[in-house]
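Heads up, one of the protein chains got dropped from this complex, but the rest are sitting where they should.
Showing chain A:
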């Protein structure tokens, strides 16, 4: 991702062609940040303006506003250009408040924990 001249940024892997565009940044911990790319370097360190985190639990989602974010490059998995003409999410998904999404997140986490502990208790059965 070298710094390229203005004439070939669209041909190179440089993030320069994504500057000032609305992007989706996928992080290594699975988080999804959205915002406008204002700066970057060769490590894919990036500055997002007006960043928000999109939390998705089942068919519910919520955009939690974060402000200006500097992302350390090593945490970046993927930077996607958002097609503004297309629906961002499938129509069956509903937007909920941040309290609702936090509740849903907690419920999901508890469900997975429960599944894990049940499996642990049944381990003596040698299921697989």
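Here is the rule we go by: contacts are C-beta pairs under 8 Å (C-beta built on N, C-alpha and C of every residue); 3 or more make two chains touch, one makes a residue touch a chain; residues count from 1.
Convention: contacts and distances are computed from a predicted model.
Peer 1: One chain is missing here; what is its name in UniProt, given the choices "Cytochrome c biogenesis protein CcsA", "NADH dehydrogenase [ubiquinone] 1 alpha subcomplex subunit 6", "Signal peptidase complex catalytic subunit SEC11" or "Sm-like protein LSM2"?
Peer 2: Answer from the record: the omitted chain is "Sm-like protein LSM2".
Peer 1: Which of these, A:19, A:56 or A:96, touches the one chain of the complex that we don't see?
Peer 2: Answer from the full complex: A:56 touches the omitted chain.
Peer 1: Residues on chain A that touch the omitted chain in the whole complex?
Peer 2: Counting only chain A, the missing chain is touched by 1-2, 11-13, 15, 18, 24, 26, 28, 30, 32, 44, 54, 56, 73-74, 76-84, 86-90, 93.
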